[in-house]
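Omission of a single protein chain aside, the complex is shown with its protein chains in their original locations.
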Amino acid sequence: MSTPDKQLLVVVGAGPHNATRARDALDLVLTSAAFEIGVGILFRDDAVYQLLPQQQADAIDAKSLAANLQALPLYDVEQLYAPRSALEARGLDPDNLLLPVQLLDDNATAALLHSYGQILSF
Amino acid sequence: MKIAVLVYGSPTASSAAATAYRYARAAIGLGHQITRVFFYGEGVHGASALAAPPQDEVNWGQRWQQLAQEHEIEMIVCIAAALRRGVLNQQEAQRHGKSAANLAAGFELSGLGQLADAALNSDRLITFGG
Amino acid sequence: MILHTVNRAPGSHAALQQCIQALSGPAALLLIEDGVYGATPAFTRLFHRLDGTVHCYVLAADLQARGIDALVDGRFQVIDDAAFVQLSLDCDKMVAWY
Partner (left out) sequence: MEPLHINGQQIALDPEGYLQNLADWSPEVARQLAHAEGIELQDEHWEIIELLRDFYAEYQLSPAMRILVKQTGIRYGKEKGNSMHLLRLFPGSPAKLASKLAGLPKPSNCL
């Protein structure tokens, strides 16, 4: 795995059905992982809605982002983060999420941004 | 310095292409190199040769073409995002059985690996969101 | 040091607030495009949280285009495109909030 200064942090702020932003971010993550570039994801703000279990995208004839997200461990993408405040502000239960994400307080979120070599935000 | 630019907004629904262009021109003016501009998401609309804005409005795709030509900038358009939105070169039009191609000259369709590479191998990656 | 850019108007979009919440100094915050409305006095309260290690900038061309260059709050330094480039190089990476 690459050294920290050669790792990417993909920051995504969109919910699962907000245009193609969430999918564009995920595609970049999967591509980077396929090239064995170290990559982490910060689910900020509305992006924490991506992590809800029991999403049924087919109800609106959409492709399931949640299904795609569950492939992340297979791609060895395990650095997953979300600000605790983003979940709290939306009344979401941190113990009932699709993926094991590391919850961060606001200071830790700011520190996370400093710790990666490059940041790409969506 | 070697600078890569990411344009993630469409030229009509956002100012991303315009601001990124001004940034790139200023960077070149200061003696820096813009190595690659990557068009992703709605940004790929900026690479359509069929955009025909009125003469008294700026055609941002054309401005990018000129700048790229003068300063040897790679202009990469995300192929997956482009196919979804109907921005195709001749080869992709054939692959997908479409009647026309519209990728403007100077732009190249390629994969997201080019963005990951730009992020890690340029001195800076500057994102312009839509 | 991280350069944060915000291109959305604070009156209709949460990008500026979200950015400020995730900011820690030393950092640079640059308002561009519709984000420049955030440099007007109506929104100064949003910036109270920031300490002196966060430097605030606003892009001149976008202010002029919107006719608000006379309304900029004293906290902000107005910069041109060349200074934007220099700022982006003085910082080692950037986060775009949009």
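We just call them A, B and C in the order they show up, numbering each chain from 1.
FYI, a residue touches a chain if its C-beta (ideal position, glycine included) is under 8 Å from a C-beta of that chain, and two chains touch if they have at least 3 such contacts.
Remember, predicted model here, so these are calculated numbers, not experimental data.
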item	value
Which displayed chains the unshown chain touches	A, B
Full-complex contact with the absent chain, from A:Ala34, A:Ala89 or A:Ala111	A:Ala34
Residue ranges of subunit B at the interface with the undisplayed chain	78-80, 83, 92, 94-97, 109, 111-113
For subunit A, residues in touch with the removed chain	27, 30-31, 34, 36, 63-64, 67-68, 70-71, 74-75
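The criterion applied here is as follows: only the chains that are shown with their structure count from here on.
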item	value
Pair sharing more residue contacts (C-beta pairs) when B-C is set against A-C	B-C
Rounded Å distance, subunit A centre to subunit C centre (Cα mean)	25
Where subunit B touches two or more other chains at once, by residue number	8, 125, 127, 129
For subunit C, residues contacting two or more additional chains	93-98
Residue ranges of subunit C in contact with subunit B within the complex	5, 7, 32-34, 61-62, 80-82, 84-86, 88-89, 93-98
Subunit C partner contacts - residues on subunit B that touch it in the complex	1, 3, 8-9, 14-16, 19, 22-23, 25-27, 29-30, 32, 123-130
Residues on subunit B engaged by subunit A in the complex (per definition of touch)	6, 8, 40-42, 80-81, 84, 111-113, 115-116, 119-120, 125, 127, 129
